[in-house]
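Below you'll find the structure I mean.
A single protein chain has been omitted from the complex, and every remaining protein chain is retained in its original position.
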Amino acid sequence: MKRIIYEEIEGKSRAFIKLAAALLGLIVIALSAAYYMEHNGHIVTGMNNQIVWGIPHVFAIFLIVAASGALNVASISSVFGKTAYKPLAPLSGLVAIALLMGGLSILVLDLGRPDRLIVAMTHYNFSSIFAWNMIFYNGFIAIVIVYLWMLMEGRFNKYSRQVGIAAFIWRLMLTTATGSIFGFLVAREAYDAAIMAPMFIVLSFSIGLAIFLLVLYAAYQWTERPIGMATIKRLKNLLGVFVAAVMFLVAIFHLTNLYAAEHESVEHFMLSGSGYAFIFWVFQIGLGSILPLIYFYHPNFKDDVRFMLRGAGLVLLGGFSQVYVIVIGGQAYPLELFPGYEVTSSFYDGEIASYIPSFPEILLGIGGIAIAGFIVLFAVKLLKFLPTSLADEDVDPHYRHKN
Amino acid sequence: MTQVKDLTDPSRRKFVGASVGVTGAMLIGPGIFLHQVAQAKPDAEAVTDKVRWGMLVDTNKCATGCDDCVNACAKENGWANEKGPDEVKVQWMRKVDLKEKSTGREASLPVMCQHCEKPPCVDVCPTGASFKREDGIVLVDKHICIGCRYCMMACPYKARSFVHSPVENHDDYMPRGMGVVESCTFCVHLVDKDKSPACVTSCKEKALLFGDLNNKNSEIAIRVAKENSRQIRQDLKTNPGVRYQGI
Partner (left out) sequence: MIQQFNTLSLTSRLGVIVGLILVLVLVTPIFADVPKPAIPQAKGDKCIADTDYMRRNHMDLLLHQRDLTMHEGIRVREKSLKNCLTCHAVYNKQKQAVSYKDKRHFCNSCHSYAAVKIDCFECHTSTPMAKDKNSGI
């Protein structure tokens, strides 16, 4: 295996400038949407007193969960010693930071009082998993920056393993805490489950790697640097394992709930009695899990890079749908204050809540993705994140010339 | 630097408070002051956990279609004239109409913040804005609330509301504004002056009873010790301060 040379991308082409401009444009639009929401109040959004967390939170949680998963590739090289993943480590750390910052921006801009961010930073209620999340998110950015530094500065390479282990442990705690935001809520029938934390961890593996695969491929295609099939295939096969693991945990979650009479009606709601059931079966399971697995492993598709990319895209669609069903669907199902009673009130007790995302919310969510993209775009131009070549002969330790 | 002048005079204040209270109790009809007035808390003293405020709702006296308590709360706390669609309107308390599925029996009752002993909303608030006062009243410190709505996700009783639009006419006694979360305060501004919450005072049927659950001689403590009552979602073991009879 040849020595890997990392180099900044040139970043002067018209396409690069157009992409940067487009991302900046989306960011500006998102900021205007956030200002509009803050100035006029959340009445301009689709969120209400029944569905208190909406599309911005779906985007934010998706990005934050993906962020911790994107670091996986670097962790596999540093923590588990797989040299084949080593050239990908710096980009992995970068994508992780970028996704997290994108997700956090959405979360902060959606707050009822975003001007009180300083208050949030200085008043901590340590029994709140939300407060712990804030510590984990900020710590993650710090640790990954140090990790990148260890990876990218030659004389510190020897420390990259220890820092990599610390980063790996930290990111596991982060995703556990994110899953526990929902898992700790006793009030809501669709949440209140210990499996939420591990499910989020495995989901992070899945969508983080899918995003990383797509970003990696795009980066190499658009800069016309060579990338070999061995690298893509390795990532694709790993992604398939994660997709299957997510399906497994989702199955366990629902099967366990179905066993209890207590959860019968909420399971009926989630699996067969609502629009969320449609999203679950068609988008999360069908298009988001089963079809990608076919694309990744079926002999007809598994060696075709187009299907690898389509599969990764579908995994993202499935992951997004999963977060949507969890966040929105979980709130739509009414709180059961009086089991065994029919309930009506002026505050929508006993009613399934409806939610229609509004434009400002969707624009804010897209802006978060744009922020992540912009950070990656400029970082690879400023610093040496990308190897000059990921061709098979340069990176594959088991490469044998075909002739 | 000049010293800050301390203007409080506890003994004089206590005398004035007690005499006003006794005179008031004689002048105003029974049912308004439902707890001991002789124990008037001096203004400058902090609340303690010697007291635990609670409410007893007798749903047998609650009529379907009557929402006097809800209207009184809305007027007292300034959320009566909110603009906007129903889904975003703030509701500190609401009347819930029940029909038991297996028997067909109907009932009606007001639901508000249950002022739990172990409030899930307090556990989850990232800044500590959602807190429980020593005397059991669960409040939102709107100065440090960042409007994240996590407490709304966590409350099993759907007691909390988020203010979705700017507040135009500020109430003198219950400051409230856009972008923060709020809920029933047991009319803490009245309770601290030894009065009862507005809902309790307004109920013509005397269905609501407010008092100190820790005081064995208070009417509410006597009644809950003698008569059957239950809490909503008792299984969650949050131990709410609001108890219901007749359901």
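By written order: A and B. Residues from 1 in each chain.
Note that in this section a residue touches a chain if its C-beta (ideal position, glycine included) is under 8 Å from a C-beta of that chain, and two chains touch if they have at least 3 such contacts.
If you're wondering where the values come from, they're calculated on a predicted model, not measured in any experiment.
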In the full complex, displayed partners of the excluded chain: B
Residue, one of B:K61, B:K99, B:K142 or B:R223, that touches the chain absent here: B:K142
Touching residue (missing chain; options B:C113, B:L190 or B:L208): B:L190
Touching residue (missing chain; options B:K61, B:K99 or B:R176): B:R176
Touching residue (missing chain; options B:E76, B:D97, B:D123 or B:D212): B:E76
Absent chain, residues of subunit B that touch it: 1-2, 4-5, 7-8, 41, 43-47, 75-76, 131, 133-135, 139, 141-143, 167, 170-173, 175-180, 188-190, 192-193, 195, 198
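We adopt the following convention: only the chains that are shown with their structure count from here on.
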Euclidean distance of C-alpha centroids - subunit A vs subunit B, Å: 41
Subunit A-facing residues of subunit B, complex: 84-91, 94-102, 111, 120, 122-129, 144-150, 152-158, 161-166, 178-181, 232-233, 236, 247
In the complex, subunit A residues that touch subunit B: 38, 40-43, 48-50, 52-53, 111-114, 116-117, 119-120, 123-125, 127-131, 133-134, 181, 184-188, 331, 335, 337-338, 340-349, 353
